[in-house]
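Note that one protein chain is taken out, while the other chains of the complex remain in position.
Coming up: chain A.
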Amino acid sequence: MALKIVKGSIDRMFDKNLQDLVRGIRNHKEDEAKYISTCIDEIKQELKQDNIAVKANAVCKLTYLQMLGYDVSWAAFNIVEVMSSSKFTYKRIGYLAASQCFHESTDVIMLTTNQIRKDLSSPNQYDTGVALTGLSCFVTPDLARDLANDIMTLMSHTKPYIRKKAVLIMYKVFLKYPESLRPAFPRLKEKLEDPDPGVQSAAVNVICELARRNPKNYLSLAPLFFKLMTSSTNNWVLIKIIKLFGALTPLEPRLGKKLIEPLTNLIHSTSAMSLLYECVNTVIAVLISLSSGMPNHSASIQLCVQKLRILIEDSDQNLKYLGLLAMSKILKTHPKSVQSHKDLILQCLDDKDESIRLRALDLLYGMVSKKNLMEIVKKLMLHVDKAEGTTYRDELLTKIIDICSQSNYQYITNFEWYISILVELTRLEGTRHGHLIASQMLDVAIRVKAIRVFAVAQMATLLDNAHLLTGNVQRKGICEVLYAAAWICGEFSEHLDNPTQTLEAMLRPKVATLPGHIQAVYVQNAAKLFATILKSQEGNTDSTAAQETSQLMIDRLPLFVQSANLEVQERASCILQLVKYIQKLQQKDVEIAEEVIALFAGELNPVAPKAQKKVPVPEGLDLDAWINEPPSESESEDEQPRAIFAKEEPKHSRPRHTEVDEKELAKRREARKQEQANNPFYIKSSPSSQKVYQEAPGVEHIPVVQIDLSVPLKVPGLPMSDQYVKLEEERRQKDKAEKKKKEKKKRKEKRSGRGKRHDSGPESEEDITPAHMVDIVTEEMPENALPSDDDDKDPNDPHKALDIDLDKPLADSEKLPVRSHRAAEVLKSPAQDGDAESAVSQETKKKSSKEKREKKKDKDRDRKKSKEDKKKKKKKHKSEEKGEDLLGGQEDGPVGQSEETSEVAAQPTSTTAEVSDLDFWLSNAPVPSNTQEAATVAAAEAAPVSELASGTAPDSEPDEPKDTETEETKSSKHKKKKQKKEKEEKEKKKKKKHHHHHHHSDGGGEESVQNGTVEEEEPLPPMSNYCLLAENSYIKMMMEDADQVNDIQGNLQDGSQVVVSVIFENKCDSFLKSMEFNVLDSLNSKLQRPEGSGPHDGLTVPFQLPPGVSNEARFVFTMQSIIMPQKLKGTLTFIVKNEDSSTHEKLDFKLHFTCTSYLITTPCYSDAFAKLLESGDLKCSSVKLEGVVMPFHHLLARICFRHHFSVVERIDSCASMYSRSIQDHHVCLLVKTSGQTVSIDAKCDEPTLLGNVLDEIKQTFSQC
């Protein structure tokens, strides 16, 4: 055969496998890129070959190259080909490659849907496993939607290996297709109690991931997890659960109370450090949630802190790190208990490990007090000097500033010290945080009035020494400080000792080398200084000094007038003209100082950072409206005057502002009135600022006189801030002495003034009075602005979509798109619908009676009987609503469910019962000391809880006597529900149709890939691939005509296997069980039976059918020859079980294997297709179809769908199609249409098969 010949020629070029490639790359160290590019060329050649082994090898090499950073997305189609190989070896290579390089925008992914579905249902567990693993990496919303149901089925697979993978991948499916969460959740929950620990762990994993993002929806699972926690011995599972509880406790403090004891026990008992650590973490979370009013938990805190101390003291750096991390969490709520370990944490600052030092720094933040701030910062300053790497030093710098500035400089008692620290920090080389220091300087100088004198003096020195800061290129970042210095000196120039000198410093030529925005500030503040100087010199009789100053300005400013920076230039020229004018006036001896000063009069108040954003939009102003009509479309985008407006606050254009309701408008109107009442130009400090600056006492304490300001800033050796530490200590001593004196007086007077407190004795925290009152002018905010901070949430978070209430019962429209059940659903007429409804209600009746039985065992109570009846009634009503969803969840129906869950299901109108379940569990249940007991207690409790809940919640369930009057309302409700249901039904149908189309486009996806010219065509009619197999009054069997399921699994046998999936639908009112499926084997085809069973034994169908329910089973057949269609006779036997009787029944059927069912949809490239045709190895045959009236693309779609072909290429009314049989026969079609005649020319290497396929195609079209 020609293929063999081709194969032979391939072998020559196919000389490298992965190992050779790697070796080659290593031997070509110098020209690696060149070598790889030749390798890629070879790979491209290999990919063109038909031999799948060659292709797989090539794809394997590409996977390696991908790791090295080469883009291999061009081979995506070949990867799909390798994925669809029937051999596990190649399939695995294909899936690995796909998982490494496919992503949501890879377009060939849509071709894989059917292939993956096929692999998922493969009888070989490793095919399924490999598909699941691959899918977990590249699942897209489309794949998730199409495969959700298949994966859900796998969650109940017999093999734990598959179950655990299926459970785990559900998380990815939920993320991509959030609608699947609710239908799949019951089964996921069930898996929490799976007998296999791996599956259980996977389920815990998934639920923990889900709950972490939306904890409140999972609170109701707390009892279940509690049970798991007290019974599990798997540390991995325990850790996950304990972490989950950590996320849940903030929502439900009572849960925390319940958790403390078992967690404490675990802390004491476990030897696993990881578990211990997580327990401590969760206990901390619990304590945080309980922090208010739970004094008796101090023991727990002590335990945690104590255990953490052990971790921190450990020589293992990892434990030390984690210990510090957890400590920082405690710090937030219980700073006192952490502060006692200050020694340990300071010790960690000296650790050689940077991560640990950083963690210790975090802790320091919370450990400072008024008393120790100076000491701690001093230590940090030492570290700053020692620190070698700039990142760590920068981190230190920010931490120092953070620590000092936290909560409005709460811990700073001496601002002179702080200013000097800031000044010292400016000496750091190469820091990125110049602006941070600058903003601190500004903030302190503005808000702490008492410090201004000192700050101005320091800033003047800084300006004087500016050359030291700017001299070095590396110091670029730090020159930001000059911005602050210049501004402070200008704004508060009245405090300057020697303003002329500072003015001179500001106008040095060197300043022109600074960044523009700093120069601008220099110029502006030089003007302010100038005004001050004029003022001070006005009084003098000698006016020459004043004129000299003016001259200085006039001399120096032209430098700035020439600046390239627009801002600098503008300010400079403006001020220059002003000064020239002033000079003229001066020469005429006019007193102008007052007027010049007036230019800069007025006080600045700090404004909160968010204030601007919070300013309400005035009524009637629509920010989204065009001011001018938008330019006509013909103008290009760039020509729009965007750039000019770009700087305007973009925040204003947010739609948030425009969507205001009536209330909001009223509120704003109110606000506006208030605002108008105030002077708009004077920003008053808001009434909430508690501390009002009192000048007299504060200033007296400032030891300004003792500072030698002439000490140059850059004196190496004695750091300046140290002086203040000493001074501060002295001051405190003095203060204390003074206070003691005053205290005596004060006993007579009543408490007055500030900072005088009663306690004497050892210096306590509050005892230290700050040297300056911080005029922490609370930052200005618009009057009605709310301090809410919800702007921070990321609207693109995928987990937002998963914020779904899981306790609500499933609605009809929520079912997963079940591909296999489509036919049955679509066929259903409204009349049948009614039938189904009644069947369902019957079923639920049974369910409740079953519950009844179970409950009888549990307890004997008098009122129980009536209770149950009531429940039954209620259920009847609800069953309508529930009907569809029971269908969907048949497998996890009433049988395996715990009492609690069925209780939830039975009360769909509200979740009260379930919530009170939780309430009950949280409030009453004793914490079991014995783990075994815990399990039983929890289980036993569930029952009484449900009773109690329904009994005590009057609004959720009216009492019996009241029933009569509520009956009417109920029935009206009932009607409404019915209507609603019908509506939903319609919607569902619409949706279904939609899915059809969608699915279809999957099947014919090659069209769009191969043939770019396909225009938007009208939607395709729905198609079903299920056909009726047999039916009687009890049961209906539908067979799927193979497309998705058949595959060769037969690499171990000579023959091939075909998987047939059959849907069994229970049509009667009774329970069907013990179903056995048997087929009379022929010579050619055999049903695969489990090992050890005879050739005539039937296969047990692995499920039972409650009334009205349908389910799908798959059977594997082995085929010898596939060239002829096959018919097999079979029987289904089953037991029909009524409440009182049970009968054996049987149903005969005929399985029809068409030749089509041996074909697999296989994508094919057009060049490979051409080569195949040219090989001359294929036999020809053709067929003509008359009277086909459907559009051509419908026709193609039909062939694709019914006969498993794929379109290779389509040109106008002519298309080539390809398919492959499970035994590797190639089938090629050329379909042409003219008018109503369709001619199909076909080629295949097996003429008999071809003839049969063509016959079948003919039949398909004759039917329509």
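Following the convention adopted for this analysis, a contact is a pair of C-beta atoms (placed from the backbone, for glycine too) under 8 Å apart; a residue touches a chain by one contact, two chains touch by 3 or more; residues count from 1.
One rule holds in what follows: contacts and distances are computed from a predicted model.
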From the options "Probable beta-1,4-xylosyltransferase IRX10L", "AP complex mu/sigma subunit domain-containing protein", "Multifunctional methyltransferase subunit TRM112-like protein" or "Serine/threonine-protein phosphatase 2A 55 kDa regulatory subunit B", the chain left out of the display has the UniProt protein name "AP complex mu/sigma subunit domain-containing protein"
If the hidden chain were put back, which of A:T133, A:T333, A:T398 or A:T500 would touch it?
A:T133
Touch assignment to the omitted chain, from A:K172, A:R732 or A:H1226, lands on A:K172
Which residue from A:F77, A:Y161, A:Y392 or A:F600 sits in contact with the chain not drawn here?
A:Y161
If I consider the whole complex, including the chain that's not displayed, which of A:F226, A:Y277, A:F1064 or A:F1192 touches that chain?
A:Y277
Interface with the unshown chain - residue positions in chain A
11, 14-15, 17-20, 22-23, 26-27, 53-54, 57, 60, 63-64, 66-71, 87-89, 92-93, 96, 100, 103-104, 124, 126, 129-130, 132-133, 136-137, 139, 161, 164-165, 168-169, 171-172, 198, 201-202, 205-206, 208-209, 212, 235-236, 239, 243, 272-275, 277-278, 316-318, 320-322, 352-356, 358, 1051-1052
